[in-house]
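The other protein chains are all here in position, but one chain of the complex has been omitted.
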Amino acid sequence: MFCIRNPKFVENKRLKLSNSQLKWEILFKRILIAMSILLVLIILGVLATLIIESMPSIKALGFGYLWGKVWDPVQNIYGAYPFLIGTLLTSFIALIISVPFSYAIAIYLGEYNPKGWLSDLLKNTVELIAAVPSIIYGFWGLFVLVPMVRELEMKFHVLPYGIGILTASLILAIMIIPYGASLGISLIRMVPSPLKEGAYALGATRFEVIRSVIMPYTRSGLFAGVLLSLGRALGETMAVTMLIGNTSTIPSSIFAPGNTMASVIANEFTEADHTEYLSALIELGLVLFFVTVVINLIGKRIITRFTNN
Amino acid sequence: MEARIGMRNIKSNIFKGIIVFFAFLITVPLVIILLYIIKQGAGQVNWKFLTGTPAPVGEAGGGIANALVGSFVMVMTASVVAIPVGMAAGVYLSENPRTKLAYYSSLCVDILQGVPSIVVGIVVYFWLVKPLGTFSALSGSIALAIMMLPIVIRSTEQTLKLLPDSLKEAALSLGVPYHRVILKVTIPCGFAGILSGITLSIARVIGETAPLLFTAFGSPFVSAALGKPMESLPHLIFTYATSPYDDWHNLAWGASFILLMFVLTLNIITKVITRKWKIQL
Partner (left out) sequence: MENTIVKAENYNSYFGDNHVVKDVNISINKHEVIAVMGPSGCGKTTFLRGINRMHELIPGATSTGKILLDGENVYDMNAIYVRAKIGMVFQRPNPFPNLSIYENVVAGYLLNGIKVSKADKDVIVEKSLTSAALWKEVKDSLHKKGTFLSGGQQQRLCIARAIAMQPELILFDEPTSALDPISTSSVEALFHELKANYTLIIVTHNMQQAARVSDRTAFFYMGELVEFDDTKQMFTNPTDQRTQNYITGRFS
């Protein structure tokens, strides 16, 4: 056995170190556990805070809150219905616009052109759309999209607000395309090639393979992508706040201004000068939290089931 | 028969045409937006713009130093909080995937990923702003940290899960204690993946406005005090973009340009890291 200057040197050091290390090991494991518990606590804390702080409003207004058609803080009347409608309208219009794009990108990058510079370029573009901050979409929308919509409105002979449900939906649509698209790309690439080859061998055209092999195979996953996009759209705040017009009445048409749950909170939270007002706003946050969480979890569940199969 | 096949081929090609058209159509709004921001914003940027504070109404010029400093301070503070916490939780999830705690905290990561940022703002308002009695950069940083956590956790977890068990065993069999195995072997080996998650999370929160509305609020002064209100780039853009003054709009365009450059740079850095080490996020 070779020896360095003092043969017992390593031996002694080893024992002494390992005894002190044992304590560190335990401490370290506890830190890891503590941080994981912290995560659970954050979520429970968020939930608890939202519930406690919206209690005054829940007590005073009960379930009627959700169906109340008037929101007038000056008269101390709080009904969330206009915002529910505003949120659902903007989100669903955005979804309807974005889905064809998301699916087209997913099919193109997943099936037609999965490799090469052109596909990289398009993929980076999609990622970039997700990366641009929502405040910038809002700002751009305010100065470019709003005048365009206003001209459109003049052609249709409706009140030319410019801002409103439609404008907010258009910008939302652009913003949520990447969420459905990038998930769709990876799902479509997961379709086993024997399945596709089987169909080609029977003389199917590309379109027929996509329609009768790829689409049925990935349907549930693509639907999950739509859900995730919807979750994004429901909670999106800044761009919508800047473009929707911030009117607390039920929108009469898609050209009319309105408000979403998120945009009301953003606009009025710091102005809420008494408990009931503030609490009514937080109850909106609570509803928003529940809805987005449920939608997201369902989406994630579907994806997990899809990838595990 | 042949005519039928011809028809089917035509149908297939038309379908492809539609797909290609829609797929590439989305590059149009992005290019328009980017060019517009550059056109409006790049010209605003000069030394005074970067070092000055906003000018009062009616005066041209002025700068965004308060927002630059504020964004930097708050993103840094958020990182200092979110990176260690997120990495620790990520290590736990990758090391103990089957425990009950892992199930619940993984569920919480999923939930956190979907929580609208405005809700985070509300909650942090009640956690920090109300008890401390003032809007503060600290509360803004915590809100941003909460937004960063899911990305840091997932990237850590996924990178470490890809490392072979044999690596850990090699270290353990040398008598290396667990914490040193994690800190000196697994984390360094998965460093690139974790780093790309960190840069991505920073890119995400640097443009976040909603969580800052009721936490950091905003301030016209250059300040690094965590206990006081602080301006940030996105919040400054929001305030000035929705004002009725042209000078202020110009300031907001310039700030948008700077913010966009930051976000682009961080995304490119992430890309370079993931490409160089061939990792998938």
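Per-chain numbering from 1; labels A and B assigned in written order.
Going forward, contacts are C-beta pairs under 8 Å (C-beta built on N, C-alpha and C of every residue); 3 or more make two chains touch, one makes a residue touch a chain.
Just so it is clear, the model here is predicted, and its values are computed rather than measured.
*Asks:* Thinking of the whole complex, not just what is shown, which of B:131, B:164 or B:244 touches the missing chain?
*Replies:* Residue touching the chain left out of view: B:164.
*Asks:* Can you say which of B:177, B:197, B:229 or B:254 touches the chain missing from this structure?
*Replies:* Among B:177, B:197, B:229 or B:254, only B:177 touches the chain that is not shown.
*Asks:* May I ask you to list the residues on chain A that touch the chain which is not drawn?
*Replies:* 1-2, 4-5, 10-11, 13-15, 17-19, 21-22, 25
*Asks:* Spell out the interface residues on chain B facing the chain that's missing from view.
*Replies:* For chain B, the residues touching the absent chain are 96, 98, 164, 166-167, 169-177, 180-181, 184-185, 188-189, 191.
In this text, only the chains that are shown with their structure count from here on.
*Asks:* Can you compute the centre-to-centre distance for chain A and chain B, using the mean CA position of each chain? Integer Å is fine.
*Replies:* That gives a centre separation of 14 Å.
*Asks:* Can you name the residues of chain A that touch chain B in the complex?
*Replies:* 14, 18, 21-22, 24-25, 27-29, 31-40, 42-43, 45-46, 49-50, 53, 100-101, 103-105, 107-109, 112, 122, 124-129, 131-140, 142-144, 174, 177, 203, 205-208, 210, 231, 234-238, 242, 262, 265-266, 269-270, 282, 285, 288-289, 292-293, 295-297, 300
*Asks:* Quick check on the complex: what are the chain B residues that touch chain A?
*Replies:* 5, 8-9, 11-12, 15-16, 18-27, 29-30, 32-33, 36-37, 85, 88-89, 91-93, 95, 101-102, 104-105, 107-123, 125-127, 146, 149, 153, 175, 177-180, 182, 203, 206-210, 213-214, 217, 234, 237-238, 241-242, 249, 252-253, 256, 259-260, 263-264, 267, 271
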